[in-house]
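All protein chains but one are shown in place.
Chain nomenclature is as follows: A and B, assigned in order of appearance, with residue numbering initiated at 1 for each chain independently.
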Amino acid sequence: MSYLTKQKWLLVNSALAIALILSLVLCAAIGAEHISLAQIWHSPSLDNPEAVIFFRIRLPRVLLAVIVGGALGVAGAALQALLHNPLACPHLIGVSGGASLCGILALVSTSVLASHTPEFVRLSFVSVAAFAGAIGTTVLIYRLALVHGRLQPYALLLTGVVFNAFCSALIMLVNSLVDFYQSHAILFWLMGSLATHDYVTVGLTSLYVLIGVTWLIAQGRRLNLLSLGEEGALQLGVDIETLRRGIFLAASLLVGAIVAVSGMIGFVGLIVPHLLRLVFGADHRLLLPASLFGGALFLVWADTLARTVASPSELPVGVVTAMCGGPFFLYLLRKEGRKVFVQ
Amino acid sequence: MSEKTQPLLRCDTVSFAYDKIAALSSVSVEITPGEIFGLLGPNGSGKSTLLRLMSGVTSPRSGQILFAGQNLQTYEREALARQIAVVPQESRIELPFSVLEVVLMGRSPYLKRFGFEQARDLAIAQHAMEHTGVSTLATREIHELSGGERQRVVLARALAQEPQLLLLDEPTAFLDIKHQVEVYDLLKRLSRQQGLTVVAIMHDLNLAALYCDRVALLKSGKVFAQGTPEQVLTYVNIKAVYDTEVYIGMNDITGKVHILPLDEENRRRLQREEPNRR
Partner (left out) sequence: MRARAVLALFLLLTSCTPSEPKKGVSSRRIVSLAPSVTETLFAIGAQAEIIGICTFCDFPREVEKIDRVGSYSAPNVETIIAKRPDVVIGVPPNNPEAIATLRQLGIRVVIVEVDTIEQIRAAIRTIAQEAGRVAQGESLLSEMDTRMAAIRARLEGAPQRRVLMVVGQEPLIAVGSGIFLNELITQAHGINIAADANQPWTRFSLEVAVAKQPEVIIDGSMGSEENDKSEYLGIWKSFPTIPAVRDGRVHGTRSYTVLRPGPRLPDGFEEIARLIHPERFQESHE
């Protein structure tokens, strides 16, 4: 079918949602330690170590993977539409760089706070700092990317890339100044981590992400028209400037929060929308919700792999997504490249 | 009956400038319903600017534009999209939409907020594709098409909008002669049979003479001449606006003027033989 119908929309999204729910259950049952769900069902109290593992370690982590993956998927799809580039990724706009930098600065200075501050503040200080960095970066990049008062995609892309490079350099600088242990902590932060024990974090993040992705998904039809170019979209009734700003802000704030909570996890926002587009078509009314489920699916399985493959050690989840994503990306580039150059 | 005499689109002493550079100065043009109107003039004369103003995406610095008697700026965006459609000169679509999907986007102004295209929308889109001869390309990806094919797809999309007024910016720039004629034949048919009003920027003066009911010749942001092709496309006007000498003749078959450029040798010969041409 070369166009989107209501039936197709319902079918694809239902199938993906069901797959996601099944994966949630499966992934919560799989881990470095063998636990039996039936046993937990019988004695769910926290005196039972298996219940502790399930409720305090696995479940929050799997839920966070779903939220982070979904957010990255939708943000990626929306940004690919904004930047007119099917190979763009959410970290490209520079917000991740700024968030990472602030998070890392907070990370290396937490030792100063260690003795004086309550635990909750200490643990969330890094995330709060990273999120503040994300907001600041969003505003800064927005200002920098305005050309004649309008947000141009190419300017946004360039500004993001340069800003990321700048933040990377600063992070390298910090890395060279700190000691061995802090340097390792920085490295691990940069590779991403979905480990969380805090349902409050999971809850707040879900709420936040839900608002962001709902708005973005609702822009589906307008995102289609956006790809017709300025003249085409304007003339079909789309307020391009407002739409561009809205997408940039929504995607940035989503990505910023995600990086603050789980560090840099790459390739999800790049691969999932691209793959789904190849399978289900480019219509954003379907692509965005599908990327929500697809991103969640990809990340929840990637994280399951990360925490079981090298047991009892764990791989950083960013490594797993890169190892799946990298070769796939190169393969796509070759395939797309041939197509583009034929014209 | 008074609708027939009232112009569909009227530009009243319209001016526009990009930063400090004046693009249009005090331009007044009237487009009658059901006519094919040509916008002619050399590069930089303001044709594209005028077309943009007519589509309502930008507003003039001074003067006003009235569509069906009402100021263009007062129309709601989507309502306007149901009345006026634009075919830009070039379309680059980076995402892999199918041809049918692109044409269906023309139905967007008619869809509800979160609605999907219905059978009627599909029928209108298919109809439009048949008109522009791209039906067989319906399932192909837009990237796979040649420039000319893409242009016809974009035209189909504009037609799918079911507009009263169709604005085109050099619609046949990438087309070979067969398809050029096909496009203009189509536009003429639609205008005669369905009352579609067409305003097209054209570079080819002969096609303009052949198909247009009236034309406006622009020079440096001002209307140099306005009227039927015979009235406007004269040796004197063309020399004044395009700074080149041409031979104006009458095409026996079509009954329209045709304009032929002259090469250097013949220009000199003519000057020697007929120094006082009309």
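FYI, contacts are C-beta pairs under 8 Å (C-beta built on N, C-alpha and C of every residue); 3 or more make two chains touch, one makes a residue touch a chain.
Values in this document were obtained by computation on a predicted structure and should not be read as measured data.
Across the entire complex, the residue among A:Lys8, A:Arg56, A:His84 or A:Arg245 in touch with the chain not shown is A:Arg56. When the missing chain is restored to the complex, the residue among A:Ala19, A:Ala32 or A:Leu144 that touches it is A:Ala32. Although one chain is not drawn, its touching partners on chain A can still be listed: residues 31-33, 46-49, 52-53, 56-58, 114-115, 118-119, 122-123, 176-177, 179-181, 183-185, 188, 193, 195, 197, 307, 311-316.
Going forward, only the chains that are shown with their structure count from here on.
A straight line joining the Cα centres of chain A and chain B is 45 Å long.
Residues of chain A that touch chain B in their complex: 2-6, 9, 80-81, 84-86, 218, 221, 224-225, 227-229, 231-232, 234-239, 277-278, 281-283, 285, 339-340, 342-343. On chain B, the positions that touch chain A within their shared complex are 52, 55-57, 77-78, 80-81, 84-86, 88, 91-102, 104-106, 108-109, 111, 114, 116-117, 122, 138-139, 143-144, 154, 161.
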